[in-house]
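Removed: one protein chain of the complex. Kept in place: all other protein chains.
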Amino acid sequence: MTNRLRVVFATSSVVFLVVLAAAPLKNALREYHGYQREYRRLAAERAPSARLARAVASRPDRIEQIWNPGFGNRVDRCVTCHQGVSEPTLAGAPAPFGFHSETAHTPVDLDQFGCVFCHGGQGLATTAAEAHGLTRHWPTPLLPSVYLEASCGRCHRGAQASEAPRLSKGRQLMERYACYSCHLARGYEAYTAEAPSLSATPLKLRASWVRAWLKDPKALNANARMPRFRIEPGETDALINYLFSRPPAVELASRIEAAATEPPGDAAKGEVLFRESRCISCHTVEGKGNDSAPELSLVGSKASRAWLLAFVRDPSAFNPRTPMPAFDFTPEEARDIAAYLSEELRDFSEPAQQESPFQPNQRLAEEGRKVFLKYGCFGCHPMEGMSGQEKIGPELSALADKKVSSLDFGRRSDLPKTLAAWVGAKVTEPSSFAPGLKMPTFSLQTEEVTSVVTALLSLSGEGVPDEYQPISASPNRVTAVPAGDVGRLFDRYRCLSCHIVGASGGDISTAPLTFEGSKVTRDWLESYLLTPYTIRGILPERMPFFRMNAGDAKRIADYIADVFLDDSIPSDAFGGRPPAQEEVAAGERTYTRLGCNSCHILGQAGGYYGPPLSDAGDRLKSGWIAYWLENPQRWREDVRCPNYGLSREQIVELTAFVSTRHKIAADPAAGSQ
Amino acid sequence: MSDNGSIEKALELQGDGEAGDGSSVDRRTFLTRIGIGACAAACGGAGAVALDFIHPKVLFEPSPSFVAGRRSLFPEGTVFFEREKKVYIIADSRGVYAMSAVCTHLGCITRFRSESRVIACPCHGSVFNMEGDVMGGPAPRSLPWLEVRLNEREELVVDTSVIIPAGTVFKA
Amino acid sequence: MKDESLDIVESADPMSVPKRVALVRPDLSLAVPRRREEQVTTFPHLIVREVILLQWVVILIALASLFWDAPLEGIADPLETPNPAKAPWYFLGLQELLHYFPPVVAGVLIPTLVVIALIIIPYARVNRAPVALWSWGSKRVTIGLLSLTIVVVPLLSLFHCWVVLVPTLACEALIGLSRPLPHPGRLRAWLGLRTLPQWIMTWFVIVACLLTIIGTFFRGPGWSLVWPWEISL
Partner (left out) sequence: MRIELSPSVWWYALSRSELWRSIIRHGVTDSSRNRSLAIFQNFFLHMHPVKVRRKALEVRHTYYLGGISLALTAILAASGILLMFYYHPSVPEAYMDMKELQFTVDIGTFLRNMHRWSAHAMVLVVFLHMLRVFYHGAFRPPRQFNWVLGVVLLTLTLLLSYTGYLLPWDQLAYWAVTVGTNMVRATPVLGERIRFLLLGGNIVGANALIRFYVLHCVALPLLLVLIAALHIWRVRKDGGVKGPLAEDEETLEVYR
């Protein structure tokens, strides 16, 4: 009896000991020990000296962490396993030991940022599965690397984020496709789309065209910005009735009706004018041109001749926010252009006969108004009496902070349960989640979807401390768009449709105006505004020929020369003295040695990639040339001109040579070429 | 005296005298020993593990040691005051040494006076020489010397948690 | 064993415990049957068992802890309510009741009554001696059962509380099934020996377990009925 008890006691005690010992044993076998052992072996193998190899090999196992009390008390223990992130000798080592590729913030700022702020995941964790956040109950799993630039966008909130091309592209696409017309987002509260006004519809469009367009805009125009809505056929009828029932604005109607009475112009002359004015810098015609403005290949089938004529005369009368500049065409020239557009750029397969004017039905029109409101058409197309309407989509401001549990996956059970996948599917095919959703389909390319998702995932409400805020643009440059008389001229010629000034403006032109005054001479600028010519033949976008009057050109040139300056760029590279002859000769030798002529035209020969330098002395200020040569990538990283790392003397010599090239052969040095 | 029998004997319970052969006594003792031994080992082990448990594995506090920089940053004759770590790093003809800047009197932060080349405490007027010895004032002890060593990247590292005997100059 | 000669009086005076006084009628024998029980020393007999018990409790809990991790969800977020939001499992019976009854009844009245009932168990007159229900006489029991049914069925049906109604009726059926001694059927005889407090307690345990199990395993989003395997999704 008691012997049995004794056996029970002995066995029980042994089991007790064994089970209690299991817990510390399990603890000692945690996975990071294995990674650290492997890392020590790898790092010792690659260590540059035997001493360092010994030092790294004798490192004890321990949990490593990056702790930032000033940055939301973040703790990232990723470095416990990813031990080689800041060790250049481990470049190319297998995961997870490799060196972190160099970016603006890594590995230099690793201690300030940690890992999780950019990559996502669970910084506190010391096991792979938990750290990568792929477990339940961790709201922010590892951000897929295709969307990594979304993290840049959480601090860099501007449309252009340096070193984040995908993010920048995504943000541009979101503006282009007017996402902010239906969805509110922080920083875009004042956004308005550039969609055409519908106020002159009966005088401008044909009902059959509108019907086709509403069905699928991309079928009529591959560059259409308007997405494809899923409008019921009955709703389409109602909508057309509504649009054609609205009386055109009196002012516009009188312009269009006046234009209708004018005699037709000469289409052949119009075509020449169309080319001269470089309309394809913005518009696409038959596959050629830029897609920053509506495609014109079939514009003749879409818009009436009278409307086209009235529009070309003064685009801003039709849409105060149009990026289209006003060209100073004579009445005949405008008629010729309109004739070219309506006679040559149309769908020849369609019968040419005039469609009879559409007779709207008032009851259907009333229905159509509801359809217009239902699909939020007013978001992009301004409409009288609808300016105060709420945006119809949900706010996007803190989209990136949404928890997966709060997302409605609807019918999409095929998707992985992550925010990125959900956003991706919403952008690709919004209708797939549930029937009856109003969000239209944008038919984006895969790469475009990735960019837009990246931009969307950057919309986080999570702030960063002040000391982490990116430094804003250099304060010694102009950031404001001009006002007053010059401002009106800038508006008339829509300079900012293509050129960047400070933080605003379009990026069609490669020449930002922010420091244009420090770059080019006033006289050259004035002559260029009057008669623009092609500087770089390789670029498809050219400065349009506005037929600007002399007074306007002078005022704009004066303003740019006086205001758009960058104080860090000297006006003259030679401190006021003329360049010495020896310097010019030495510069010429350098020019030849570096092979500058493979890209630049000088005299009769040279490449086409860079701007020609034959008239560089007339066009550019010598201070700018020197400044450029110091570091060509200074203002844009994608500049192809190599940074040769020239010495101060070499720069001055090369500047002396380039800045003495003149079109007018007054300088003897020019003649020698 | 007979009170002090062994616990093993005590566990030989009453009423099972029928297991009378000689080996059974050995087995009983053996089983009791196993039982008590394993139990004691488990308790001892649990105590040791508990002790290890309360020993933190990561710390949320500034590291006691810090990287001062390469040796060439400290040319002979310079006195470098690391304000945040409250440490002087002094280089002289013998080499480099580090010294706490906390006055041994009441813990004020001392200052180096370059004109007279002494370390003086602003609170109660203690004065130390460049070896950390008390030259005057109420300070009871000289300033402690701190360990200086080289790390893997050949940078000087000062460990404020290790006090070394005065006069132990780092030569490198 | 039934001894007519004895009238043993249980004493409620705590100072007199654990003695019992037997009042012997003068006409009967003085012989009082007395149980003698074998005793052993606490040390080591009980102490060693206690040590073994402690060891096995630790062993079992430690094994569970080695293989199953305690749950830890996301950080508390007052803005996001999980669906369903559940109390700890031992309160899920109450939460389940809240589904049927107004909060004052389910959240306050019932738990208070339960605690009071538990406390008065040893003091209630009905409970002073272990008296089987059927010793009251079958008429009283039948009337009691019927009147209970008349009160309980409409009341619980009003709140659609079938979870409580069904076990209540089952218990009543079992009482009705039981028979006073002597009875040839062993089960029915055994049932007939159960006392009223035992019936009440058994009914309470069944209802509590049922409610807790349903609340834990069969309640999904919006406190709707689901299968257990659908809950973790």
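All chains are identified by letter, namely A, B and C, in their written order; residue positions are counted from 1 within each chain.
Please note the rule applied: a residue touches a chain if its C-beta (ideal position, glycine included) is under 8 Å from a C-beta of that chain, and two chains touch if they have at least 3 such contacts.
Treat the numbers as computed from the prediction; the structure is a model and nothing was measured.
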Displayed chains contacted by the hidden chain, counting the whole assembly: A, B, C
For subunit B, the residues touching the chain missing from this view: 2-10, 12, 14, 49-50, 52-58
Positions on subunit A contacted by the hidden chain, ascending: 23-24, 26-27, 63, 77, 124-127, 130, 137
Positions on subunit C where the hidden chain makes contact: 1-3, 6-8, 10-12, 14, 17-18, 37-47, 49-50, 53-54, 57-58, 61-62, 64-66, 68-78, 80-82, 85-91, 94-95, 98, 102-104, 106-108, 115, 118-119, 121-123, 127-132, 135, 181, 193, 195, 197-198, 201, 205
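As a working rule, only the chains that are shown with their structure count from here on.
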Centre-of-Cα separation between subunit C and subunit B, whole angstrom: 59
Approximate Å spacing (C-alpha centroids) for the pair subunit A, subunit B: 57
Residues of subunit B engaged with two or more neighbouring chains: 11, 13, 15, 39
Where subunit A touches two or more other chains at once, by residue number: 5, 9, 12-13, 16, 20, 23
Residues of subunit C that touch subunit A when the two form their complex: 48-49, 51-52, 55-56, 58-59, 62-63, 65-66, 72-74, 80, 82
Contact footprint of subunit A on subunit B as seen in their complex: 11, 13, 15-16, 19, 24, 27-28, 31-32, 34-39, 41-42, 45-46, 49, 52, 57-58, 60, 151-152
Complex contact set, residues of subunit A against subunit B: 1-3, 5-7, 9-10, 12-14, 16-17, 20-21, 23-24, 52, 55-56, 62-63, 65, 67, 69, 75, 77
